[in-house]
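Shown here: the complex without one of its protein chains, the others still in place.
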Amino acid sequence: MSTPPEVLELTRRGVGENTPRIDGGPKTQGRFAFGSDLWAEGMLWGHTLRSPHARARIRSIGIAEAVASPGVHAVLLADDVPGRRTYGLEFADQPVLAWDRVRYVGEPVAVVAAETPELARRAAARIEVDYEPLEAIVDMEAALATDTPRIHDHGNVLRHVRIIHGDPDAEAEIWVEGYWETGMQDQAPLGPEAGLAMPADDGGVDLYVSTQWLHVDRSQIALCLGLDDDRVRITLAGVGGAFGAREDVHMQIHACMLALHTGRPVKMSYGREESFLGHVHRHPARMWIRTGASYEGRLKVWRQRIVVDGGAYASSSSAVIGNASTFATGPYLVPNVLVEGTAVYTNNPPCGAMRGFGAVQACFAHEGQMDRLAAALQMDPVELRLRNVLELGDAMPTGQVLGGSAPTRRILERIAALPSIVEPATPPDPVLRPGGANNVTRGEGLRRGVGIAFGFKNIGFSEGFDDSSEARVRLELGPAGPVAEVHTAACEVGQGLNTIITQIARSELGIDDIVLHPVDTQVGSAGSTSASRQTYMTGGAVQMACRAAASRAFDRAAQRGVAIGDEPRLDDGWLVIDETPAVTLAELLDRPIEETAVFHHRPTTALDEHGHGEPHMQFAFGAERAVVEVDAELGLARVVHVDAVQDVGRALNPRSIEGQVEGGTAQGLGLALMEEIQVVDGSIRNASFTDYLIPTILDVPSVTSELIEEPDPESPYGVKGVGELPTLVSTPAIVAALRNATGHELNRAPVRPDDLVGLNGPVLGNPPPPAPDVPGPRAVPHYVAGEGAPS
Amino acid sequence: MDVLRPRSLDDALAIKAERPEALPVCGGTDVLVGINFDRLRPTALLDIARLQELAQVERDDGVVTVGAGVSYTRIMQELPRLTALAQASRTIGSPQIRNRGTVGGNLGTASPAGDALPVLAVYEADVLVADEAGRRAVPWHGFIVDVKRTTLQPTELIVGVRFRVPRGPGSFSKIGTRNAMVISIAGLCLQIDEDRRAVRIALGSVAPTIVRATDAERFAAERMERAGLWDDPSATLDDLDGFAELVGEVARPIDDVRGTAAYRRHACRVLARRSLAWALADRREAAR
Partner (left out) sequence: MIVRVNVNGTWREADVWGGASLLFLLREHLSLPGSKNACEQGECGSCSVWLEGQLVCSCLVLAAQADGLAVRTVEDLSDPQGALHPVQQAFVDAGAVQCGFCTPGLIVAVTDLLERDPVPNEATIREALSGNLCRCTGYAKILDGVRLAAATQERSR
C-alpha cells in the first residue's frame, strides 16, 4: 500500500471553481469540429427546395430536369419518405417534405443530393412545382375568427390555457390597464444548421449533427425512415450556439434520406438565409392586462389575455403558451387571477423554442405593467415589487406552492442598494455614444435613463414531463493513474456543460483525469439542452453515477479489510476515511468500475381545466438594472451598464455563469432595441444579418453580475439553472430605462427610433379576442384523432 | 462562371469591349454577397482588384483624384483632412469591409444608401469612366440615375472620381438602428465652401438617388451672408430650424424593412440642424 501524504491537496479544477473550458484551446485554434466542418470521403452535398408561398396547394412536381442535371445523385419528394411522412416535437404534424399543400414560406418540398453545393442548387432550381396559391392567414387574431380558413383540420387553435385563482371579479382601489406586444425574435446562432449522414452496412444510418436533444431527434428520424431506433445512431457534432433553434428537427431526416438513397455520405449545411427559413423563431405575442391594487400597492386582481402566433406547425407552442400563462403574473403574490392564453396557427413561419420560452414575453408585459402601477401610485418601482414579492410557501395562481429556495426579497434589496448612476466626469469617446462611429451627435439631445426588472423562470421541463438524464461513468487505471470516462448524450452548445461535467467528476471521484466519451445515442437520453436544465439534470446524473462508482470502490476496500467507516470519500486519488487517506484509488482499480445512473427530478403535474397543478419543478429568480443613454432627438440608444442579480443556487463555475448572464443580457438587449423577424404576407423580409440586426460589440454594455447562492435543498449541489433568466429580465429593464429617459410609453419590443422620438404613440391593440371554444386544458390535437395526433 | 484576370487597365478595357456582360468585381463587398446568396450568376466576372492604375490617389493643385480601387481604409489614412469623406469611410461596415470596399464599388452598385455617395455630391465630383476608345468625366448627378442604375455603358469601367477640394469644414453622418455595421436609413453630408461662399448638403437613403438640398443650401448661404458669418466666423446664425425644414422637404423616403419614411424625414431635419451647427462651431474654432 502507498504511503499516505501528510497533507491532502484539495481536488483542483472541481466544483465551484472557474475551471477553464476544456474545449477552449481547440476552439481558439479553429480545430474544434462543428457540424458545418464535417467531411467524409465520397460525400455528396444536400440542398432543400422550399416553398415560396405561405399557403398553397401543390398540383404537381416535375423533377425530370433536376434529375438530369449535372452531378445529381438524387432528387427526393414526399413519396420517397420511407416511413412516417410527418414529424414534430409534440405532434407529428410537420411534413418531412410537403406533398399536397404548403403552409408557410420556406416549407421544404424536395431535397437534392449532388457532387457540389453549387450543382445541388442549380438542380433544385430546375424542379418544377405547380402551386395554386391560396389566401394566407397571417394575423394571429384573424386566425381566431370563425370564418377564417382552417390551417389544420382541427382548426386554428393549438391550445388554450385558462388559469383561474381566487375571485377574478374582486374589487380593487386602483386599476391599471396595459397592452403589450413583443415581436418575432430569432435565435440567430452563428453556427448554421449542419450535419453529415453516413449510410451504414446494416441498412441504418450514422448521423453527425449539431442539435440539442439526440434521442428525440432519433425517435423522429427513425419513424420517418421506417427504421428501428437502434439503426439510427447519432453523434453530436460541435454546436455553434442553439438558444432553442436546434430543438426541432431541421436537416436530419433530409440528409439521412439522401444518404440511404444514394448509398453515399451526405452533408447539409444551411447558408444564413436558409437558416432563418429553416428553424423556428420566438412567438410574437400580444398581451392585454388589467391589474387592480390597493392604494398601499398590494396587488389584488390580475386579469390577462395572451395570444401567441405559433405559425404553421405545432412545434413546442403548447408548452410555450403554458409557460407564458403560468408566468403571466410574474414573481408576485396575487390573490385573484384570470389568465387566458391561446396559441394559434397561422401561415407565418413556425415558432417554437427560444431561450426564455414564453416567459420572456410574459416578463416584458408584467414588468411594464408593474411600472405602470408604480407610476399610478407614485411609488418607487422597487418598493412596489418588494410589497408584492413571492416568498417561500406562497401559492402561485396555479395553486403551486413556492418551494426549494427563493431569495426573492434579497434580490430586490440588492437592486435597491445599487449606487445611483453618476454621469461620467469626462464625456466618453464619441464612438461609445448612441450612433457609435456614425457621427450623429457631439452630445446634443443625450439623456440618461434607468430601469429595473424582476422575473422568474422554471428550470427543466414542465406539466408532468419526466425529462430524466442518464450518465455512464467508467473508472479504470490508465498509464498515468486512475482515469474516469464519462458518457452522456447531453449536448454542449457553448454553455460550458462539458466543463461542468468534468468538474463534477473530478470532485466526486477525487481524480484529475476525466475523459468525455463522444456524445451519442449509445447511452440513454440526457434530455434536451434547453429549459436551463443540463447542469441540474445531467450534472445530477453524473454525480449519481460517480457516487455509485465511488460506492463500488468503497465496497472493494471493505472486501480487502479496510475499515471504511461511515463517510468514506475520494479525494486527490485516495480513499479518505475520517479525514485520513487510507488506500489509493489506483490500488482498488485492478478491474474497472462502471456505473450507469438515470437522474429524475421531482414529479410535476399537468394543469387541470382551472389551470391548477404543480407544473414546474424548480424556480429561479433574477433582476437587472439597466442604464441607457438616449439621443432623444434621433431616437438612438446605447445601453451603458447593466447590473444583474441572479439566484443561482450554487455556482459550480462562476465565470461560466457570468458568461450566461452577459450573453443572455445581450440577447435581451437585441429584443429591446433591434431584433425582429419582419414577416409580410407570411414571407420573411429580412433573412440576413444585414437586416436582422444582432448586437455588435459597440451595442453592448458593461455588465456586473452578482450571483446569489441560496442552495436548493433538492437539487444536486443546490444548483439552479441559469441560462434563460438574464434574457427574461434584460429586455424589460432596458425598455424601462428607455421610458425613463424619454417619457414615452413604449409598450412594444423591439423599440424603434420612431418610438423613442415619439413620432407615434404607444401601439394600440385591438380589443382582446374572446377565449376560443376548444377542448382543453391540453393542446387540441390530444383530443382529436388524425394526422396531427401526438407523436 | 469565368473569372477574367486582366493584368492592366488596358487589358481590362479590351476584355470589357469583347465581353461587355462581364461583371467587374473589386473589393467584392457587394458582388460576393450576391454570388454567395445565389442571386448573381453572371457568365463572367472581371477581377479589377489588383489593377495598379485604379489604386492611385493623386493630388494636383487642389484637385484630388481617387482611383476606383482605393479602399476606404486607405482613404481614411491618406486623405484624413477631407473630413466628410474620411468620416463617411469610417461609418462603412467594419475594418474587414473597409479594407476591401471602394468608392468605385459604391458607384457601381449605385444604391442610394451608399455612404460615399453623398460626399461625392457635396464635393461636386466627376465620375471618371473609360472604355477602349478613351475616357470621359461624368458629373456625379449624371452618373447615377435611379436606384442601382447608372449611365455606365457595358463596355466601360469606372476608373475613379475627381473633385476640387473644398476649403472649409464638412461632415458626414448616418443613421442606423445599431451602433455599428449598419446600412444607412438616412445619411447627410454637409460641406462649407469658403471660396464660393456656399453651403452644400446632400442626402442619402431618402430618395431613389442622392439628392442635394439646393433650397436649403441657398437659405443657409444667404443667412450666413446676412449675419456677416462669411467674414466673421464668430457671428451667430439664426433660424437653424428653418434650414432644417428645407432640408427635410427634399427627402422623399419610403417605408421599408429598415425604417419608416416619417422617421427618415425627421432624422434628416435633425442631422441638418446639427451638421450646420457643427460646421459653424468648427469655423469659430479654426478662426481662434
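Chains: A and B, in written order; residue numbering restarts at 1 for each.
Just so it is clear, a contact is a pair of C-beta atoms (placed from the backbone, for glycine too) under 8 Å apart; a residue touches a chain by one contact, two chains touch by 3 or more.
Keep in mind the model is a prediction, meaning the values are calculated, not measured.
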Among shown chains, those touching the left-out chain: A, B
Of B:Ser8, B:Gln52 or B:Ser94, the one touching the omitted chain in the full complex: B:Ser94
Contact partner of the left-out chain, one of B:Ala12, B:Leu85, B:Ala180 or B:Val247: B:Ala180
Selected from A:Asn458, A:Gln646 or A:Thr665 as touching the chain missing from the view: A:Thr665
Residues of chain A (touch criterion as defined above) contacting the omitted chain: 18, 20-21, 23-25, 27-34, 36-37, 39, 116, 118, 188-192, 238-241, 243, 269, 271-272, 428-429, 431-432, 436-437, 493-496, 655-656, 658-659, 661-667, 688-690, 694-698, 700, 702-703
Interface with the undisplayed chain - residues on chain B: 1-3, 5, 25, 27-29, 32-33, 35-37, 41, 44-45, 47, 49-50, 73, 93-97, 99-100, 179-181
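The rule we apply is simple: only the chains that are shown with their structure count from here on.
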Touch list for chain A against partner chain B, complex: 121, 271, 273, 434-442, 444-445, 633-636, 638, 673-674, 678, 685-686, 688, 690-691, 693, 695-699, 752-754, 757, 759
Interface residues, chain B side, partner chain A - complex: 36-38, 87, 90-91, 171-183, 257-260, 262-263, 266-267, 270-271, 274, 278
